[in-house]
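For this view, one protein chain was removed and the others were kept in their places.
Naming follows writing order (A and B), and every chain is counted from residue 1.
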Amino acid sequence: MSLPFLKRDLPVVIVCVTGVVMIIGYFIQAPEIYLGDILGNLSLIASVIAGYATILGILTLAIVHVKHLSKRTQGQWMYSVLLLALVLAMIGVGLIGTLGTHPYFMWFYQYPLVALDTTIYSVLAFYIASAAFRAFKIKSVEGLILAVAAVFVMLMNAPVGAALWGGFPLIGRWIMDVPNGAAFRGFIIGSAIGAIAMSLRVLIGRERGILGRT
Amino acid sequence: MSGLISKLENVDRRVIYFVLIIAVVAVLLNPIGLPVPVTTPTRRYHDAIASLPRGSLVLVGIEFDAGALPENGPMLEATMRLLIKSNQRFVLASLWSGGPAVARIYLDKLKTVIDSSGKRYGEDFVLLPYLVGGETAAAALAKDLKNTAKNDYFGTPVTDIPVLKNVKDAKDFSLAICITAGTPGVEEYLRQWVSPYNMPLIAGALGVAAPTYIPYYNSGQIKGMLQGLRGAAELELIIGAPSSAVSSMDALSAGHLVTIVFIVFGNIVFLVKKYQPKGK
Partner (left out) sequence: MAISMDPSVWIAALLTIFAYTIIFKDNPLYRIAEHVLVGLSSGYLFIVTWNYVYDQSVAPFFKGQGLLVAGISLVLGVLIFTKFSKRTTWLSNLSIAVLVGTATGLTVRGYLFAQLIDQVKASIVPVAKLQPLDLVNTLLSLVIVVCTVSYFLFSMEHKGTVGVLAKIGRYGMMAAFGAAYGGTVMTRLTIFIQRAQYLLFTWLGLG
């Protein structure tokens, strides 16, 4: 096997073989060749590779911040010190006893991490309120449909809707079930066809971009 | 008049933030107690669990982490209360990294309930560690649970855990529950648990995701669904254990009303400006 084959073609062959085995194994039961075990183990191996890739990502993040620290990047390096210190603290505490079960590890998760994660997510509530007043302008029929649907669904979700008028939750429910349900079903069918087509292109080697640089 | 319209159109966004904060805080400090009618999807979610034969094995997929804790957390708490109350056995698993930590938070919170029910860790329920890989992990778990999760969250080999003694694959479960904030979540369970193994599935979805799962609910692929915090509040009321979801409903109403008023008022200002006679 030449080096160009190993670099360029072998990955495509691996994608094709593993993909076809996964598909065939779904339709054919062949215990005599341990096909079921092969499928289970392939899924397991793929998940482990994903785990190592995650660790690669974390290492890359650490390297970026170590570079900021070593170059004393103005306005950034102090924050990088904080970040790296917390990464090391979390890893240090996580390695005590059974991985990730120490009370201090849980403390880091339950107090600072939960507080920050939820707060960052909740900031959008303010931007939604601001956009509702300043940007949500109904300029077309489509905009009107969007606004009406949004208002009725909001009044269905919030108990105040049912308290104001019994029709709000009923109409909201109808919007969710009929136009919303049907439109999202159209999305699901369309995206399923697209995903299958894309997967077939990957399996026959027409999409090499996903494999990255050679 | 046009000066007023112009001022309203360009109102400082901090004024808008302030109005929202005041509305929510005021109602949190002075709750109104609006009734929360129970809807059919929540009722079906409850019935899917309550109608199981006692001692059935249920998979609870904790497919969210800290960011979705306010909305999915109450769903998980109410679900675990219902599983304990209806005497089911359950396996807590997660394709999200934060899932097991969230499970520990709620296992600690429900410790008194668990102890008083006589349920014991390992014999009636177990917590598995984070399963890396998203859909590939979901497929591996369905195919061979003990090979995929070799130890439980606390490091005990799964072969030593009584509740998993006779469990090999998805066919050994009676029900799968997916409480999710996104991907991996409902669709991965549909593709790897429901379709191949005909597993009944119920779901608890974030408010933002619930509309996208309605087609699966309407087709019967999802047997019951909790839609956002409202769904969690409804389940808390059905099981007779009002908690954080119910206590947030009034403030949720206030926030929604403020948003609707902003949309309406903003469009009134827009229309007045659009149809204002020129020169005024």
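Please note the rule applied: contacts are C-beta pairs under 8 Å (C-beta built on N, C-alpha and C of every residue); 3 or more make two chains touch, one makes a residue touch a chain.
Being a predicted model, the structure only gives us computed values, none of them experimental.
Asks: In the full complex, which bits of subunit A touch the chain not displayed? Write them out.
Replies: 6-7, 10-12, 14-23, 26-27, 41-56, 58, 61-62, 79-80, 82-91, 94-95, 99-100, 105, 107-128, 141-143, 145-154, 156-158, 172, 174-193, 195-196, 199-200, 202-203, 210-214
Asks: Touching the absent chain: which residues on subunit B qualify?
Replies: The list for subunit B reads 14, 17, 21, 24-25, 28-29, 67-71, 97-98, 100-101, 129-132, 135-136, 139, 147, 150-151, 187, 190-192, 194-195, 206-212, 215, 218-221, 227-230, 244, 247-248, 251-252, 255-256, 259.
Everything below uses one rule, namely that only the chains that are shown with their structure count from here on.
Asks: Using CA atom averages as chain centres, what separation in Å is found between subunit A and subunit B?
Replies: 17
Asks: Would you tell me which residues of subunit B are touching subunit A in their complex?
Replies: 9, 11, 13, 16-17, 19-20, 34-37, 39, 65-70, 98, 100-101, 104-105, 129, 131-134, 136-137, 139-140, 143-144, 147-148, 153-155, 196, 207, 211-212, 214-215, 218, 227-228, 230, 249-250, 252-260, 262-263, 265-267, 270
Asks: Taking the touch rule as given, give the residues of subunit A at its contact with subunit B in the complex, in rising order.
Replies: Of all residues in subunit A, those touching subunit B are 26, 36, 39-41, 43-44, 46-48, 50-51, 54, 98-101, 106, 109-110, 113-114, 117-118, 120-121, 125-126, 128-130, 132-134, 136-138, 147, 150-151, 153-155, 157-163, 169, 173, 176-177, 180-182, 184-185, 187-188.
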